[in-house]
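Here's a slice of the assembly, chains where they normally sit.
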Amino acid sequence: MSEKPITGEKRVFMTGNEVVAWAAVAAQAEIMYGYPITPQNEIMHYWTRLAPKFNKTFLQTEDELSAGFTTIGGVLAGKKTFTATAGPGTVLMQEPLAMAEMMRLPVVVVVMQRGGPSTATVIYSQQEVTLTTFGGNGEGFRIVYSTATHQDLFDYTIKAFNIAWKYRMPTFVLGDGYQAKMREPLTMYDPEERGVELVKPEPYVGLPGMPGEERPPGHYRNTYNTEEELNEVVNDHVKAYEQIQNELPEHDEFGTENADLVVVAHGVVARATKQAVEALRAEGLNIGYFRPITLRPMPDQALRAMADRTKKILVVESAQGQLARLLKESLYGKTVEIVPLFRPGVGVTPEEVMARSRELVA
Amino acid sequence: MADFEYQQKELKRGTFTLFPGLCKGCGLCIEKCPKKCLGWSETLGVYGMPAIEPINKEDCISCGVCSTVCPDCAILVERYGKEEKKKKEEH
Amino acid sequence: MAKLAKIMIAGEGGQGIQAVAEILAEAAYEEGKHVLYIPNFGVEQRGGVSVAFLQIGDEPIGSPKFEIADIIVALSERAVGRTRQYVGAPTVFVYDTMVATGKVELPTGAAKVLAIPGVETAKKELHPRVFNVMIMGAVIEATKVVSPENAKKAIEKRLGYKFEQDPKLRELNYRAIERGMELVGEVLRGGQG
Amino acid sequence: MAVQPAMPRSWRRETKPHKFCPGCGHGIALRVLGQAIDQLNIQDRMVFGCDIGCSLLAWDFFNVDTVQTHHGRTTPVIVGLKRARPELVCVAYMGDGGGYAIGAQHLVSAAMRNDRITVILINNTQYAMTGGQMAPTTLPGQKTETSPYGRDPDMTGHPTQGPEMVATITPESAYVARGTISRPKQLHKMVTRALENQIAGRGFSFVEILATCPTNWRTNAKNTWKFIEETMPTHFKVGELKVPEAFQAAAGGEGARADG
């Protein structure tokens, strides 16, 4: 289909799930394979409604394993294919993702976090951070963007497709149930009109020419016979990741210069912390704000620089220390105190952050 | 365990009891009554929607279909025993 | 922080609470306001209390949920129970007179606690079907976050196709908004706060 | 005691009204199950496992030991339990998504192994709990949230014939039937047999139940009945598919009569 789904800039008011469906269309994604799970269902609902209009493909698979593996099939076929999931679905999705990691396949997965562990709640949490950043068996390399606003959801979903296909790595958009279900305004646009080049997908199989005669056959595997063979492949991946590691990190910060306290949060919780920090700064308190946007790789350099010029860090999350764990790894060797404000499975309000921050700088 | 509140009606062939605290107002019983004798009530059911009641009381044959199709056990239909029947008829 | 209205509407599944919130959100968005609306949801499709969180302001909105609401409208006994934790000093708490206040404790510590005869008025003067639109009018009056005109436009956008078929429906809805505004206006003036 | 609703003894009255929507078929299915439990007098040696899907709303439904498991995983939990304690009567209760999609490997494996458990599967032609997506049982042309223009059998297949499949892969000692909440008496017989077959240690016992979901069908009472009584049976044949000989012998000519 040549018809552009979005032309010009367009201010809209919709749910996050709808935003993701539109962003995927804007990124010229061609296929979604998926399995229902709250709170990501409406991504599929919108995609299936858009599908005939823009000549897109969809299949509701029998489970998340199949959603992940059919997605891999679509990618191998050379189509921009993606899936979306949450909670126990994110757990199951690790099996196909581990295969994508081993084979360096560009797979885009949107995760709308819900409560955990187990089925828990269908609503909201930030408890899938560990799983999304490090979920497979072995050393998998992946890229994870944590969004905070609907604008982020739109921008980073488009970016995820580009990054995935550029670096041939599974790339995640990590949202949550609040973002999925809430409505707020954002600006949609056609990325190419804004000068963003959309990376073209390359087929892995079904290329022209007789394999073995006119071209080598594509022989893709994820299994090796000796430890040494595997070690070599993994080391190659390690090197590849090290090379791109400095290009990827993204973050947002303000007021961290000689701060008495910096509040660190990601995703939707960063909105509450931002609101809180702005209010506290308006009161004259010397408090800063730091939000990692990439959770893998973490913005190590920026974090370490921030840690060098702040007295204390308050880490806020709707989880029990999943972000804090990543932070501690990034900041190893620093001595600045890290204070937790963990609210596993529930939302965090600006009021809570303000109260705790005041205590810490009192 | 608290008892359920109920509204009881003595009909021709038996007693018809509705437990409004169980009735969700789905209307399945209304549709299934072979005698079309059920309708919406002024009383609100558990979800704030109208509950049901026998409106064409005369027609009810106490067949119990309504109570069999109620997913919430909100209806109890008890046919009169021989004794009660007789008593009724005597009046 | 700039002016930000934190609104919470709660009721039973069938009462049309989310539609009210959505229309209000849409209206405010069309007015150029910053808006964030999120429904609550759980595993039960119908069983639980339906709650809408709505924030309307002049600047980008932070957290989608909040601790203390500026206005709460609770339309059933269970809704009163469920929303009580969001009541604070600035809260205007509105409930329907149908709520059996004997069965449920009303919140204390609110700025105002108002009872409006919503269910009754809708049933008697209008039509039960527009009960929720009347509630929307009540919220508009209590918060002033959108103009009644824009609310009407938003309704038009959503239900226009139905109004085409039955223009009386449009009028009914408009009257419901106005009646809802009046109800709150009345109690606010004579308020028991 | 004042007049009380005619709930089965095994129902837990403290948790009533239950959590299902108005008009939900789960309520009738679980009443029938409750009556069968009462009648067979097994309340104190039963384990009821419910899945994720609307069946989870039954986690505190009965005065019976109950385990609410993961989506599609009730079958293996109940298999593991039954093999550990064969004296217990174990029921796996699930939806058509849980049984025929994400848990299909468990269902067919337990059936092929002839595990002595009772599986009760609610066929409501879609994924109800998640808001009405397509299920393996969705009818051709039926609109759901993920088949917004109607299910296209050419792209997504025809509705799963679950009991037919289970009947093919189980041995003679299995019991397999399809009932409907619109015929509660017939259903009662099926559920009872599915339990008895387990109690007798005979084999795998499976009942698919056609059930209403007015919420996601978006039907009023009238159309709800129409869909379950007229439309669904054109794709799903109600009746017993596999009945171990023991029943046939015991029942004599009763089969036809009980078909209420």
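Order as written gives the chain letters A, B, C and D; numbering starts at 1 within each chain.
Just so we're on the same page, a contact is a pair of C-beta atoms (placed from the backbone, for glycine too) under 8 Å apart; a residue touches a chain by one contact, two chains touch by 3 or more.
Everything numeric here is computed off the predicted structure, so don't read it as measured data.
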Stoichiometry of the full complex in this file, given that only one copy per chain type appears: A x2, B x2, C x2, D x2
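In this section, only the chains that are shown with their structure count from here on.
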Farthest chain relative to subunit B (centres taken as mean CA coordinates): A
Pair exhibiting more inter-chain C-beta contacts, A-D or B-D: B-D
Where subunit A and subunit C are represented by their mean Cα positions, the distance between them in whole Å: 35
Rounded Å distance between subunit C and subunit D, as computed from the means of their C-alpha atoms: 41
Residue numbers of subunit A (touch at least two other chains): 38
Multi-chain contact residues (two or more partners), subunit B: 47, 49
Touch-based graph of the chains, sorted into line, ring, star, complete or other: other
Interchain contacts (touch definition) - all pairs: A-C, A-D, B-C, B-D, C-D
Complex interface listing, subunit C residues touching subunit A: 1, 22, 25-26, 29, 34-43, 60-68
Subunit B to subunit C touching residues, read off their complex: 47-49
Subunit A-touching residues of subunit D, taken from the complex the two chains share: 52, 56, 70-72, 97, 101-102, 104, 127, 129-131, 133-134, 136, 145-149, 155-156
